[in-house]
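What follows is a structure written as structure tokens; I'll ask about it next.
With one protein chain withheld, the remaining protein chains of the complex are depicted in position.
Order as written gives the chain letters A, B and C; numbering starts at 1 within each chain.
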Amino acid sequence: MKAQVLHKYDEPLTAANWVQHEDVPDAKISKPTDVLVKIGGAGVCRTDLHIIEGQWRSRMDDNGGLLPFIMGHENAGWIEEVGSAVEGLKKGDPVILHPRISSGVEIEHRRGHDMHGSGTFPGVSENGGYAEALVTSVRNVVALPKSLEPKAVAAYADAGLTAYHVAKRAAQVLLPGQYVVAIGAGGLGHIGIQCLKAMCAAEIIVVDKSELALGLAKESGADHLVKADGNEVEAVMQITKGKGAEAVIDFVGEKGSTKKGIDMTRAGGNYHIVGYGENIVVPALDLITGEKNIIGNLVGTWADLNELMSLADRGLVHLATVEYALKDADKALHDLNAGKVKGRAILIP
Amino acid sequence: MKAQVLHKYDEPLTAANWVQHEDVPDAKISKPTDVLVKIGGAGVCRTDLHIIEGQWRSRMDDNGGLLPFIMGHENAGWIEEVGSAVEGLKKGDPVILHPRISSGVEIEHRRGHDMHGSGTFPGVSENGGYAEALVTSVRNVVALPKSLEPKAVAAYADAGLTAYHVAKRAAQVLLPGQYVVAIGAGGLGHIGIQCLKAMCAAEIIVVDKSELALGLAKESGADHLVKADGNEVEAVMQITKGKGAEAVIDFVGEKGSTKKGIDMTRAGGNYHIVGYGENIVVPALDLITGEKNIIGNLVGTWADLNELMSLADRGLVHLATVEYALKDADKALHDLNAGKVKGRAILIP
Amino acid sequence: MKAQVLHKYDEPLTAANWVQHEDVPDAKISKPTDVLVKIGGAGVCRTDLHIIEGQWRSRMDDNGGLLPFIMGHENAGWIEEVGSAVEGLKKGDPVILHPRISSGVEIEHRRGHDMHGSGTFPGVSENGGYAEALVTSVRNVVALPKSLEPKAVAAYADAGLTAYHVAKRAAQVLLPGQYVVAIGAGGLGHIGIQCLKAMCAAEIIVVDKSELALGLAKESGADHLVKADGNEVEAVMQITKGKGAEAVIDFVGEKGSTKKGIDMTRAGGNYHIVGYGENIVVPALDLITGEKNIIGNLVGTWADLNELMSLADRGLVHLATVEYALKDADKALHDLNAGKVKGRAILIP
Partner (left out) sequence: MKAQVLHKYDEPLTAANWVQHEDVPDAKISKPTDVLVKIGGAGVCRTDLHIIEGQWRSRMDDNGGLLPFIMGHENAGWIEEVGSAVEGLKKGDPVILHPRISSGVEIEHRRGHDMHGSGTFPGVSENGGYAEALVTSVRNVVALPKSLEPKAVAAYADAGLTAYHVAKRAAQVLLPGQYVVAIGAGGLGHIGIQCLKAMCAAEIIVVDKSELALGLAKESGADHLVKADGNEVEAVMQITKGKGAEAVIDFVGEKGSTKKGIDMTRAGGNYHIVGYGENIVVPALDLITGEKNIIGNLVGTWADLNELMSLADRGLVHLATVEYALKDADKALHDLNAGKVKGRAILIP
């Protein structure tokens, strides 16, 4: 089959060509619980650029040196073949793939926490979906409703799932009359805002330095827009009548956003960290006197992905995509790196 | 001051005149925590007809024989005067009154459960708001945002609060892809539907025997309408793919709705009871094999009423009202009894 | 292999002989996810008597007429062989078996609710553990700590799990200063009391008509004992200062216990139903004015069974057992029917 293959790292992302369109051995079922999926669309994510840069090198080398490597951790398509222990799925069923293959027998997995315990991450810790097909486990497969085409939803598999997961956790304790801040209205943020809008009645404040992003935030359902111009904490305090927001979701996690995010969290409230890049530094005393919590968020569960597909099916969330042929993966990656992709780039085999 | 006074019970509601517009002693502050409120609007509720019928006689007689009695348990208006222990309220502030006066010192109240523990209920267990003014406690006062006129929101004080309370409890565990059924889209039901829409992304199924009510349900945000024609359980089962709904809210509670409501609840789900009139009869084995819960719901907390006012302030819930002058209370009651009131009748002093 | 086989129903349990010790085809692995378990102990449960009586006949006939049938739904033993898709288990590992084989791919199962969604129940809906070996699924296997012998824990697989599950649900919202009532201190009840003692600091009130059972309750950790002599509601009211208990767990569910249980539940509290036999009959109004909940309880999850094994491992729960050789199953069943078994009868192959 055809796939896009990464043969060497490129730091600091200066090469004209990163991945090669080439023939690789066909993906094949080996375990009774395996599922072979014909790829309908594979999302191109900023993490892929970090992989090319070699930022994940040590982890990939731990796995035996993964190069040459097939990226792609946001995948959707159609069932092509199933292993002997797989029931209830048949050739042609449209599916989206949860990004993490969990063993299913650990207590974390039995409690529904698919992103904890042991597991692998196709496209990061083993070959992924920049290809015509992918072998995964029955545990990763989420059936798609008829309304949703694989290529239209592929990017929900990781970026969307992460945004949904944190929005759900925040929404479940947010009440009318309360406030939630989203720091960053980019790829994850604008999905998160739509999920919040669908799932709670708190007022949504969006903080971003880009006017374009704030415009997208407004379309996504934001009630208040705050330009990140250095005075965003004060602006949030003013909107929240001096108290701060009951929940803050930080989709940025760098360049000072963590301190600002904690500062704009109300006493007794939750600061959710999603984006990363910097250290969180906070006096223990500040968390205590404000009884504030810092909540870590990681991807989401298999059930979360089902729930997100329900929102998409009903038109409650929408994701802008730009299609590229699989053979043009290199162009998609360079466009992403150059900031030229509006929405999410999707590779179509 | 002027008030509408009930002098004798009338069972079975045949008299041409039930309440008298007359002069009564002015409402006056007696305790340091008292608040004197000038009534801006008092909701006319079906419970008031039951009081006139004498259905609450035994309870009212326990309180020393309350006749002559001033009804009115859904009140909003403006602060007129406050007791010496009251801080933060001043003459002219617009307010809505939580219907139950709780002591505030019992552990239920300290945990926020204002409808549990000991308390009184103006308009039912002591004189209420069919008058120019009412004395209540500082604990009952909820400040109104500027957008909300007392007469426009008075009916939220009990009917709306009850609908909000149950919708909130249901919404907090409802997820996208799940279903919630509202049985009955009348006064409480149509508020409940709007609250569900604002607070969760479950699909809302509304069951009612009236086409008019189903039309109101659709405007209120219902996703599926089911005519209560005897086959409503089957209809809900079909919509929910044979599984039933994760939550059922029964605003009716009589004429067989309780059995049907439990039957249309999914395994592991919650059947919320709000309306009443009949016995719930269910084999213990059925609740066990389906691991179903029956959840009792009673009015709501002071915080709930604040949250509901936030929804109203933002236009997320809307309540139709019909205004009557206080002197026309008798007409309002007769109109209500005759089914001639579209929305909620409000008395304006 | 040897097994005890039921060839015909006996209503009303008068036959001298119910099951036959005979040779049956060896249990064998057929699916990649199958696990073959050598039985170390199989609990003898009152449900088995109901199966013999034919009370489950219609359900078993739905499965194609199950007679001749091997009972036994409380099983523990050692891994003998595993299917090709099973990882992490090897011959000789001591295990206890969750009683329900869930598919693992339905959303209920992915959320951890192993007793909801589709599944089978060995010993009830298909052949069980009154035998030398049993084939089950990898999803049912819970590894045992070294401290626990299979024959000592077999009865936890269903009776113990049910008691743990309800105690856990009650304990998670019970606070110091509150009360929990256990109605019935028999097989399930005395495990439930120990679990409550281990997991919360509410005061435990036990209601039973048998002095012997009350004695066992005291040893199990009960703080207050109430003889069920017709005045048990009043007795509980007196202990709880007239308010009732925040949680009531009804292990009986018949002969009037359901009404009494609801009556002794405090406003805002939970009445948990576990035992069954009668209809629950309660005015809707009573649940509303007291804002009481009726909570259905069904067996427990795979994670619950792990948690219970932790309690047993640490000596926090203890279960009295009486051993019988597998060939003496008929005697064990007759002894149980005659009320001669102190603790739980366990069949040892």
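By definition in this document, contacts are C-beta pairs under 8 Å (C-beta built on N, C-alpha and C of every residue); 3 or more make two chains touch, one makes a residue touch a chain.
None of the values given here were measured: they were computed from a predicted structure.
Q: Out of B:K8, B:R111 or B:K259, which residue would touch the omitted chain in the full complex?
A: Checking each option in B:K8, B:R111 or B:K259, the one touching the absent chain turns out to be B:R111.
Q: Among B:V24, B:L148 or B:A303, which residue is in contact with the omitted chain in the full complex?
A: Here the residue in touch with the unshown chain is B:A303.
Q: Looking at the full complex, which residue from A:G88, A:G268 or A:G343 touches the chain that isn't shown here?
A: Considering all chains, including the one not shown, the answer is A:G268.
Q: Which subunit A residues would touch the chain omitted from the figure, given the whole complex?
A: 107-108, 113, 115-116, 177, 253-254, 258, 267-268, 273-285, 287-298
Q: Mind pulling the subunit C residues that touch the left-out chain?
A: On the subunit C side, contact with the omitted chain comes from 168, 172, 175-177, 198-201, 203, 303, 306-311, 314, 316.
Q: Determine and list the subunit B residues touching the chain excluded from the picture.
A: Within subunit B, the residues touching the omitted chain are 31-33, 83-85, 87-88, 103-105, 107, 110-112, 114, 138, 301-303, 306.
Operating definition for what follows: only the chains that are shown with their structure count from here on.
Q: When all chain pairs are ranked by how many C-beta pairs they have in contact, which pair ranks first?
A: After tallying contacts for each pair, the winner is B-C.
Q: Where the CA atoms of subunit A average out and where those of subunit C average out, how many Å apart are those spots?
A: About 42 Å separates the centre of subunit A from that of subunit C.
Q: Give the residues of subunit B touching no fewer than two other chains, as numbers and ranges.
A: Each of 177 in subunit B touches at least two other chains.
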